[in-house]
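I'd like to ask some things about the structure below.
With one protein chain withheld, the remaining protein chains of the complex are depicted in position.
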Amino acid sequence: MGSNSLTLAPAPRSAAAEEVRAEVREFLAAELAAGSFTTHVDTWLSGVDPAFSRKLGERGWLGMTWPKQYGGHERTAMERYAVTEELLAAGAPVAAHWIADRQSGPNLLRYGTEAQRAEILPRIAAGECYFVIGMSEPDSGSDLASIRTRATRNGDGDWVVNGAKVWTSNAHTSHYAITLVRTSPADPASRHAGLSQLLVDLSLPGITVNPIRILDGGHHFNEVVFEDVVIPGDMLLGEEGAGWHQVTAELAFERSGPERFLSTYPLIAEFARRAAEGQDPAQLATLGRLSARLLALRQLSLRIAGALDRGELPDIPAALVKDVGTTFEADVIDEVRRVVDVPASLDSPDPLGRALAEAQLHAPGYTLRGGTNEILRGIVARGLGLR
Amino acid sequence: MGSNSLTLAPAPRSAAAEEVRAEVREFLAAELAAGSFTTHVDTWLSGVDPAFSRKLGERGWLGMTWPKQYGGHERTAMERYAVTEELLAAGAPVAAHWIADRQSGPNLLRYGTEAQRAEILPRIAAGECYFVIGMSEPDSGSDLASIRTRATRNGDGDWVVNGAKVWTSNAHTSHYAITLVRTSPADPASRHAGLSQLLVDLSLPGITVNPIRILDGGHHFNEVVFEDVVIPGDMLLGEEGAGWHQVTAELAFERSGPERFLSTYPLIAEFARRAAEGQDPAQLATLGRLSARLLALRQLSLRIAGALDRGELPDIPAALVKDVGTTFEADVIDEVRRVVDVPASLDSPDPLGRALAEAQLHAPGYTLRGGTNEILRGIVARGLGLR
Amino acid sequence: MTSSDVDLVVETVRDILTKFEPFVLTAERPWDAGLWSALAAAGLTGVGLPEEAGGSGGELADAVAIVGALAAGAAAVPVAEQLLVAAPAVLAAGLDLPAPEEPLSVAVDGAVTAEPRDDGDGPGSWTLTGTATDVAWAGVAQHLAVLATSAVGPVLALVDVAGRETTHAANLAGEPRGSFVLQGVTAAGALLTDAQAEQLRARYALARAVQLSAALQQVLAWTVHHAGERHQFGRPLGKFQAIQMELAEMAGEVTAVAALVDAAVQAVERGESLVLAAAAAKVRAGAAVEVVARLAHQVHGAIGFTQEHRLHHLTRRCWSWRDEAGTETAWARVLGAGLLADGPDGLWPALTRVV
Partner (left out) sequence: MTSSDVDLVVETVRDILTKFEPFVLTAERPWDAGLWSALAAAGLTGVGLPEEAGGSGGELADAVAIVGALAAGAAAVPVAEQLLVAAPAVLAAGLDLPAPEEPLSVAVDGAVTAEPRDDGDGPGSWTLTGTATDVAWAGVAQHLAVLATSAVGPVLALVDVAGRETTHAANLAGEPRGSFVLQGVTAAGALLTDAQAEQLRARYALARAVQLSAALQQVLAWTVHHAGERHQFGRPLGKFQAIQMELAEMAGEVTAVAALVDAAVQAVERGESLVLAAAAAKVRAGAAVEVVARLAHQVHGAIGFTQEHRLHHLTRRCWSWRDEAGTETAWARVLGAGLLADGPDGLWPALTRVV
């Protein structure tokens, strides 16, 4: 029956993963002790720190699963999972390299030319080259087939791009955008045809990066405007016209990681300190409930890491993990509020009040980025055989 | 804007309502003390007790708002609200007369012939004549336009009815069914045309009442099968072909009353006793949260009673009350379970365990009867101007 | 005033609101001073307060309507604190009301002790010591009604805080929320009963509930509007059944909050005991924020998350207001315990008395 496509085999245990986990934990404890970062919620979006990213690169914790010839380390997805999870749980500043390491690098490995890979992947793995996702547009929302950014070939075989992309995380600190563009006119009969991905150097003339500030005033997102930007012809990523297919595959990587349920983990950790102090039964029970949900999400996400190690592309389970995970991220706030009397405020003298405030101000983002929950549930429903 | 249609004026205060409330409360205390009933959840469905219904009739608490010429008492909807609310909060056995008093009587008043009214309404008001709703059919669900029970005129001008109705509450203890039938063939262009309501005496030949037992084994519902049942021609209710319109009006009465949020009140009362004993802060907070929701629902329902007194037919707010109210009824179970350690069991030595069990076993019904919540939210969305 | 007067008052407020840009708060511009002046000039900062005390007259319902209209407009002015909380408390305590054009706020948190400088009976002079925390509009308000404790009971003192040093903190919406360190400050004050002190806290909670109710209604209206305008996959969002379900859920929450808050205000108008009604209103309104803000942002999509969009000016206020003047959890405990005051079987009679 249809629901089989939602179910993956349990992840194998990985001694190597536990080994690297311990190394990361030791590294993070030392960094925290040295004051090189402070813990915040949602740092995979908001914690841009190139120096920190380079440190991770030096230790071999970026591009972990990639071939060594491209600067990678040929380790398993399970090992990579342990590293990312530890970084997120600590609220470490990982936003600079996050997209490049998670999504753009694997995308290049899969669809890039040899030249593209050789040029870019080692720099990503070194923590020096950062990417943004050029998918959403001002009027497209979740409906990627409706995008309008257009690329046409000029006489030299180069692409001339016009249009605009929004919600590009940290474009102002990044080097490349893998950009979904329309390379042939929209065809009502085949809504997903005629799209392609281009590998765009953000320093090219004609590109303007405008900040999009979010509700708390933070600058994590940008609008990237393309005005007659000339992209070399060899910067096509993958096949012309296969953009929709490539993006769908990319979203499977994007949707399944531990960042889909750990964005508010630092709030849970702060709440746990409160529960440990007071030993209040209602707080302990809430901690237990939240932990049980988190543990289940970990297992789901680990299963996907295991599937990636087996060479599968689990797009439907990934949508499910993101739906369940991001709902959890927001629920954490509500659950904690029920059993503590601490007003949320960035200026609170109480660290729990500050963590609540940070988590709340970022909350609208959890369930929107990477596809709204309505979209994700539609994908899950497809997995159930309903559409 | 559209949402205005969701908003009703605040209900006026009614000294008369408070007066009759005190009388009912005194009556119920005496009845409980005398052991004439014991408190249960969901008694407006499951508590059939004709003797109790007649007592209410004797006291003038049935047909309260109807004209005196039909056995009514010409009191306000606000007064009736107070009476019904007190009965439900006490978990009193009111199921025998509930439909007749709430819905069928008003329906007869609005659409019935003089003969129908004079014959039946006084008996309802006396607590002696009970009704069922003949709307749902085995294959119709919430889609009433798809019903198949058919009535055709014979040579004498009488109706010959064939078909079956389900979910008729307590048909085995009732006297009449106001039955929605197809009186002219289905017209795909006008799905709601061709339906009529008949006033059907359940003792007529050709009618079979089969029990539908629900999951806990309780017999509250029936299937009513019509085989060439001859209904006198003057038993048409209202206009031929206007059945859909009449049913829609009827549902407004059905959806707005306090039984849409008080079905599980006896569980709250039992939980309150626990919280009062232990004075546990988490239990007190849960009691406070549940009470705040209940108080808001009361105000919504009171507003509708006030609107009925002004002669309005608030069908969209009624759908909203039922949606919010029945969701609350089910949530009560989950909220209580979070802060008590009492397993739900009908055999529990703990009255809270028994109340939890009763409430849980009836839970699937709360959000289904009278239109599923998906249907209700569709109506609310229409009130918001969305469809 | 009659109900048509209420409509007139609201219309006046809205007319004034349109002339100001209430949405951008920064550390340098922590409130809408221009709006305040316009409201004060129109006499709207004294509505519901008797003319003989320097107010503009009118009823509580008028003041509530003004507060609601300003809350829905995300107006950064201390009108709720002044009209619904501080001024009525000052008057009830027999103290002199400051001029309504001088912003008056209220302090109920922190620890401030009062010592009588005279006989301590009735309005008199008191010496205040301690720190008032989480004071709304600190740095903006010129006067502060401080709830202090004394050896003989709670004291309400009226402190001139114009120019007094405060911490520059803010709530999630950027509205100033500071502390004042009071060291031997002399102020007019009056002894309250414990019940009066409790009523003051309850009125503060009810004021926030009134603001929340109005803001949530506005958030719903904006979201419905957005769903009608925004197209996805070739049709308006509002035509998708999943979105309709979410909007209907929001409408249920918003309508329930409005019904209860209105009823609580009416209970106050009737002079009934306020505490449980206010507690219920605050709890219910705060609980609705969880659902309404979440779904509003969900339906708006990423655009509603940007600083340019109006949505967050209200959602951030809602997230703050539900915590202020007592969290839902704190008021839920008060409500739960209060409803059981007559014993373990007293819940139902208590529920039918609250509003």
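We just call them A, B and C in the order they show up, numbering each chain from 1.
As a working rule, a contact is a pair of C-beta atoms (placed from the backbone, for glycine too) under 8 Å apart; a residue touches a chain by one contact, two chains touch by 3 or more.
Quick caveat: nothing in here was measured; it's all calculated off a predicted structure.
> Any idea which chains on screen the missing one touches?
The chain that is not shown touches these displayed chains: A, B, C.
> Among A:Ile99, A:Leu144, A:Leu195 or A:Leu297, which residue is in touch with the absent chain?
Of these options, the touching residue for the absent chain is A:Leu297.
> Looking at the full complex, which residue from A:Leu109, A:Ala193 or A:Leu384 touches the chain that isn't shown here?
A:Leu384
> Write down which of A:Ile268, A:Ala344 or A:Ala363 is the residue touching the left-out chain.
A:Ile268
> Taking the full complex into account, what residues of chain B touch the chain not shown?
Listed in rising order, the touching residues are 136, 141-143, 146, 166-167, 212-217, 221, 330, 334, 337-347, 357, 360-361, 363-365, 367-369, 372-374, 377.
> So that we can see where the missing chain sits, which residues of chain C does it touch?
Spelled out for chain C, the touching residues are 240-242, 244-245.
> What does the interface between chain A and the hidden chain look like in terms of residue numbers?
On the chain A side, contact with the omitted chain comes from 1-3, 6-7, 10, 13, 21, 25, 85, 89-90, 265, 268-269, 272-273, 275-277, 279, 281, 283-289, 291-300, 303, 317, 320, 323-324, 327, 374, 376-378, 380-381, 383-387.
Everything below uses one rule, namely that only the chains that are shown with their structure count from here on.
> If every chain is reduced to the average of its C-alpha atoms, which one ends up farthest from chain A?
With centres defined by C-alpha atoms, farthest from chain A sits B.
> Going by the contact definition up top, give me the pair of chains with the most C-beta pairs touching.
Greatest count of contact pairs is found between chains B-C.
> Distance between chain B and chain C based on Cα centroids, please, to the nearest Å.
Each chain's C-alpha centroid was found; their separation is 39 Å.
> Need the CA-centroid distance for the pair chain A / chain B, whole Å please.
That pair's centroid distance is 50 Å.
> Can you list the residues of chain C that touch 2 or more other chains?
Within chain C, the residues that touch at least two other chains are 328-329.
> Using the touch definition from the top, which residues of chain A touch two or more other chains?
Within chain A, the residues that touch at least two other chains are 338-339.
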